[in-house]
Structures are given as structure tokens and as C-alpha cells.
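Right, I'll just put the structure down here and ask away after.
Only one protein chain is missing from this complex, and each of the others stays in its spot.
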Amino acid sequence: MQLESLYQEIILDHYRRPHHKGLREPYDAQVEHVNPVCGDEVTLRVALSGPGTDATVADISYDSLGCSISQASVSVMADLLIGKRVGEAMEVCERFLALMQSKGADAGEEDLLGDAVAFAGVSKYPARIKCALLGWMAWKDATAQAVDKAGSIA
Amino acid sequence: MQLESLYQEIILDHYRRPHHKGLREPYDAQVEHVNPVCGDEVTLRVALSGPGTDATVADISYDSLGCSISQASVSVMADLLIGKRVGEAMEVCERFLALMQSKGADAGEEDLLGDAVAFAGVSKYPARIKCALLGWMAWKDATAQAVDKAGSIA
Amino acid sequence: MSVVADTAAPARPLDTDAVRADFPILSRTVRGGSPLVYLDSGATSQKPRQVLDAARAVYERSNAAAHRGAHLLSEEATDAYEGARADVAAFIGADPGEVVFTRNATEAVNLVAYAMSNAATAGPQAERFRVGSGDEILATELEHHANLVPWQQLCQRTGATLRWIPVTPDGRLEETGLDELITPRTKLVALTAQSNVTGAIPPVAEIAARAHRAGALVIADGAQAVPHHRVDVTTLGADFLVLSAHKMLAPYGIGVLYGRRELLEAMPPFLTGGSMIEVVRMEGSTFLPPPQRFEPGVPSVAEAAGLSAACAYLNALGMDNVEAHEQMLTAHALEALAQIPGLRILGPATVADRGGAVSFTMEGVHPHDLGQVLDERGIAVRTGHHCAWPLHRALGVQASTRASFYVYNTPAEVEALAEGIRAAQRFFSA
Partner (left out) sequence: MSVVADTAAPARPLDTDAVRADFPILSRTVRGGSPLVYLDSGATSQKPRQVLDAARAVYERSNAAAHRGAHLLSEEATDAYEGARADVAAFIGADPGEVVFTRNATEAVNLVAYAMSNAATAGPQAERFRVGSGDEILATELEHHANLVPWQQLCQRTGATLRWIPVTPDGRLEETGLDELITPRTKLVALTAQSNVTGAIPPVAEIAARAHRAGALVIADGAQAVPHHRVDVTTLGADFLVLSAHKMLAPYGIGVLYGRRELLEAMPPFLTGGSMIEVVRMEGSTFLPPPQRFEPGVPSVAEAAGLSAACAYLNALGMDNVEAHEQMLTAHALEALAQIPGLRILGPATVADRGGAVSFTMEGVHPHDLGQVLDERGIAVRTGHHCAWPLHRALGVQASTRASFYVYNTPAEVEALAEGIRAAQRFFSA
């Protein structure tokens, strides 16, 4: 059975007990993203601290509705990115994207991606990649908006 | 060679020397019909004489541009219908239509259709049936208009 | 069901072994050797050999531009194309001149919607198709996006207002309140002849009669009805009916718009180009009578031949038998699924006025996850909102899992589905 390779224990754990869930104040940008195929949705807020490109991801909070993969993925992401410099976090995000597009060929760099390497199996199921990316794309969008805002204020 | 069964001598004769060609006065109705596939066109006038349904086809005159089949067909038709009562002429027209739709199964009633039986071979070539019918449909249309007009005057 | 003409002949059970042998794809295995259990015919049906052979025969023997050439191949192609039109017409009880070949059901709906906005700048004979501010289009919450979004867009183009018939909690049309919804302002009623989610079969004839009394036109979405039941346009009551060939054993690339003759005759063109014109000048053009007026471009003759072969295949099975077979499978599925704790059927719980699409949700297991477990076992279902998002919203769910049946499905496959659902439940509650 291939199911276990897709649904690793760590994914099911995050799915059942998501981290950082719930919308919190303060935040610099909020976005809503939806997966048009299934209607899965996420509302995600990003709070940055510090100046310009040196800013740090102070908080990621979210509310979401979706499958185990999309739920676990946003939870893992929040764990991973909170506290990182924006530039670093963007790089992690790019790496995760590359992992998702690897069609199972890539195992993921655990030092960089941490628990997110558990999603390597998803990349073999094209229909599920969007699920895994939903939260990440929302974060990228929200962060870009927050950075823009900070830039236009500064 | 099947060509001779399609292009009977009588058809080629009418094609080379069409009868009743040229637009004449007086007339009761004039129509223009066109074959959208090839652009073949006929302008046709009908003159009726006599009252109502007893009216006689006094003249059919036409100007046309087209292939041998369409040219010969309108010429043969004019020969055949001029002088007939409208009702009779309509019947001939219906018979010719039926002949054209017979897919080669029908030889045509020579006593009714005269030279027009030469077109029996056309019914085996679906793409040419419209050619053979162009003049006839124009006559039918023009005659209906002329009868209508006579009715509305009377 | 109400869209079926009466018949005296008792249903004959389908010989599914023989049927399955006609479908090459059904003998393949998936995901590490599981036999394929294809329960996604609502999305697209599989195709029997007979259909694939008929299409291929055109390509290998008679391929040419139908209606365009003066040569033998073109004659043969024209015969195949017009023969297919006659066969499809007979299949739905229409005259060949009332059958317009389109690309699919989606394009057929768009054809009518755009013809209606084109009526604004067409001649007076198009008068009855005109809509504008103050006019209403009435859709339903049960619709597939293909019979909803084109009407939203028509309203956006013309200033008309979209209203809709709501659904009941079991996914049927809510019929109380119709009198307030169908009024003299209603220009057109768009409704499905069978829901692709709940399987509900609305009373099209009744609603059409009301619509006609109010002076409205009626378009029925037959994409899920025509493949599965005997549909006869003379009793259906709708003015227009659309369908997609690929959902009824036939190839992609072809669909049908049926329209009552006098409507098609008065309707302005939609897609324009070759073969639909009467005379073209740079200054302007005139158009052929229907159905040609609505069929620009070189005809999809091989696909039409495939559709004709599909009609023949279904006729040979007998549409009443097809319906009875699916009803048997649906009853079996409703029963088996009802026994699974936490499972909610979206749609009627019995087979009365209900076709073979069985959608459901499952407590604690998201449809995507459920579909994944089923897929791992070789069972192909659809998950998501199935292009009927407002319906899902109305039923208070975000997404669902759908099993849909056709002539090649068996009770054993229904049982495999039920067992798969239980396995998913075990996996995610572990």
C-alpha cells in the first residue's frame, strides 16, 4: 500500500492537531486563497517585524478548510517559517515548491525543510500538489503585500 | 466512364445553347437565388396569365451564372413549364425534386418530366443536386410570390 | 422517471460481462495491479470498441471536409455526418433539422446565451430572443456551472437579472415559490434534466409548461440525462436541450444543441465563419437556415460517426434496460452507503426521479483524502464540487465525493466502493 508514503504520520499529526491555527492580531497583510477544483480555502495573516528586507516573520495565523494535505501543510509551514528572516523564508518556500514539482524524484533537504520533507510523497500525485501548496502560496502572497506596504510606508 | 451518364448529351446541349435565357418583360415576380457553396446564381422572372389557381405560366425568363448542370436545368425547366397551368407545373416541380432525391434509384417519368429525366444521373452525386435544383427552387419561389400578389390584388 | 416515454417492454438485465468486453480500458489495472473500478462516468464515459472503430473507419476510409468538396470522399463524409445527425435526432425524438452539432454541452448553452445577446443587433425576427434591463433569466441552484455561468454572463452583457430556483435539503428543486419566480419578466428558464451531483431529476415538463405560460423559453441541460434515460424532446417540454457526446460512450469534440425548429429559424448566429453563410461580402454577410447557420467550420465528421455508433450501441442495449441497470446499481449504492456511520448522502435517499450519481460526505474524512484511498484501491471517483459549487454551498458542504454509474458497472463494484469508504474511515480515524 502506497498510502503510507503519501500520508506520513507527521502529516496526519499536523492534520489532527494543527499548529498556529486561528486568526490573530496584529498582522500586516491578510489574504484568502482557494483551490478552484475542490473549494478548499485558507485565510492567512502575516505579521512582520523589523525593517525592509531584514524583516522577520513575526507571526503566521490562519483559518482554513480542506483536506489533510492542505491542512497539515499550512501547519507545518507556520512552524517552519515563523521566526525566520523574510528572505530565508522565501527561499524555504521556493525549495518546497521545487520539491512539489519533483514528481517523487526529490526527497527534500531536511535541514532546510524540516517536517515539510514529509510531503515529498505528494509530488507523485499531481492532483494533490495544489493542496500542499495552498497555504504556501497564500503566505507568499500575503508576505509580498506586507513587504510592499512596509516599503510604501518607509 | 460514368461521366456520360451524368452529362447526357441533352444536358450539354442545353448548357451550350440555353433556351429562354435573358430577362424579359412583363413579369409578375422576380427572385434571385444563389448556391452558397459555389456562388452559382440565378435571377428568374415569372409571368402568369389568367385568374387564381387556374393561372398559366406565361413566361419564365432568367439570367444565370453557373455550371453545366445548373444552366441546363433551368433551360430545360423553362421549356417544360412555360404554357402549363400553375398547378400542373408545381406538380412537375415536385416530381423533379423527388427524382433528384432518389439517389439514382428513379429513372423519372418521361411523360411528365420530358427532357428533365436526363438529370436522373445527377441524383447519384449529392454535391450536384443543389446545382440541378437552383433554377427550380427559384421558379417555385417566384411563382408563389406571383400567385400571392395576384391573390392580394384580386 | 418523468423524462422517459412510456413503454410496455419490461426491462431486460444488461449482460455486463458482454458489455465490459466491449470496453478495452476496463481490462487495464491501476496503482500496482488493482483492477480498474471506474465510477466516474458522470465526468466522462468510457468508449466501446464499436464507437472507436466507427470513428476510425471514417479517418481511414472517408475522411474529407463534409459539405465542402465535390469529390467522392467529401460525399461519403457528408453522408456520415448527416447520417449521424439523423441518428442523434431519432435518439432524442427530434427532426434532423433541429439538431445542431456543437463542440459539447458547454458550447451549446453558450450558443443560446450568445445568440440571445446577439439578438440586440439582429433583425426583427430575433425579437423574442432579446433581453435587457428588467428582464429575468431563471436558473436553478442545482445547475452545473455550464448551465449557470453562461447565464450570469448574458445578464452581465445585457443588464438582465439572474434569479434562481433554490434546492431542498435533499438536493431536489424547491417547487414551492415557483409562482413568484416565473413571471412575465422571465425570458428564459435554464434547468438541468438531471443533477450531476444529487442525481435529482426535476419535473422539466411541468416547469416548462409554467414557463411557457409566462412566455419564457426553456433550456434543459441533458448532459446527465440523455446518456442514461430515454429522453424524447416531444414530451420533455423544453425548447432547447443540450448534451455532450463524450458522456454517452462517444468521442470528445462533439455535442448537440437541440432546438425547436421555429426557434432555431429565428435565432441569430453565434459562431461565424465558413459553411454557415449564404452570401459574404466585405460589407456584410447573410446566413444559412438552421442547422447549418450554427455550424461554422469543417465538421467533426469522425466524431459525429462515433456519436452515431454510440446511439446505436445504446439502442441495442435498450435505453429502458440501461435505465433499469443504473437504477439497480443506485439502489444498491444508496443502501450500502447508508450503513456507513458518518456518511451523508447529498441527494434523494431513494431512486424515485433520481439518476445514478451518488455524492456523499463523510465525517472526519475530506473528499480529497477519501478519493485518494479509493484511488489506491483502483476505484475512480470524483472529488470536489463537481462544477456545481452553488449547489454544494446550498447543501452546506464544501466538497463531496461522487460515484457515478453506467452500463459497464456492476454490483460488485458498488460493494468495492463501500468497502473502500470503510477502509478510508479506518485509515483516517486510526
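Chains here go by letter, A, B and C, matching the order in which they are written, and residues are numbered from 1 within each.
Note that in this section a residue touches a chain if its C-beta (ideal position, glycine included) is under 8 Å from a C-beta of that chain, and two chains touch if they have at least 3 such contacts.
Keep in mind it's a predicted model, so treat the numbers as computed, not measured.
Undergrad: When the whole complex is taken into account, which chains on show are touched by the absent chain?
TA: Per the contact definition above, the missing chain touches A, B, C.
Undergrad: Would you indicate which residue among C:Asn110, C:Ser308 or C:Asn321 is in contact with the undisplayed chain?
TA: If we include the chain that is not displayed, C:Asn110 is the one touching it.
Undergrad: I'm checking contacts with the chain that's been left out. Which of C:Gly199, C:Gly222, C:Gly237 or C:Gly371 qualifies?
TA: Looking across C:Gly199, C:Gly222, C:Gly237 or C:Gly371, the contact with the absent chain belongs to C:Gly371.
Undergrad: Out of C:Arg157, C:Arg185 or C:Arg260, which touches the unshown chain?
TA: Only one of C:Arg157, C:Arg185 or C:Arg260 touches the chain omitted from view, namely C:Arg157.
Undergrad: Which residue numbers on subunit C touch the omitted chain?
TA: Residues of subunit C in contact with the hidden chain: 24-25, 28, 30-31, 36, 38, 40, 43-44, 46-47, 52, 56, 59-65, 68-74, 103-107, 109-110, 114, 118, 120-121, 139, 141, 144-150, 152-153, 156-157, 162, 164, 244, 246, 251-254, 269, 271-275, 277, 279-282, 284-285, 296-303, 368, 371-372, 374-375, 379-384, 387, 389-390, 393.
Undergrad: Residue by residue, what part of subunit B touches the chain that was omitted?
TA: Residue positions of subunit B that touch the missing chain: 1-3, 6-7, 12, 37-41, 65-69, 125, 128, 131.
Undergrad: Please output the residues of subunit A touching the missing chain, sorted low to high.
TA: 34, 36-37, 125-128
In the analysis below, only the chains that are shown with their structure count from here on.
Undergrad: Looking only at C-beta pair counts, which chain-chain interface has the most contacts?
TA: A-C
Undergrad: So what's the Cα centroid distance for subunit A and subunit C, whole Å?
TA: Result: the chain centres lie 39 Å from each other.
Undergrad: Approximately how many whole Å separate the CA-defined centres of subunit A and subunit B?
TA: 78
Undergrad: Quick one: which residues in subunit C touch 2 or more of the other chains?
TA: none
Undergrad: Where in subunit B do residues touch at least two different other chains?
TA: As it turns out, subunit B has no residue touching two or more other chains.
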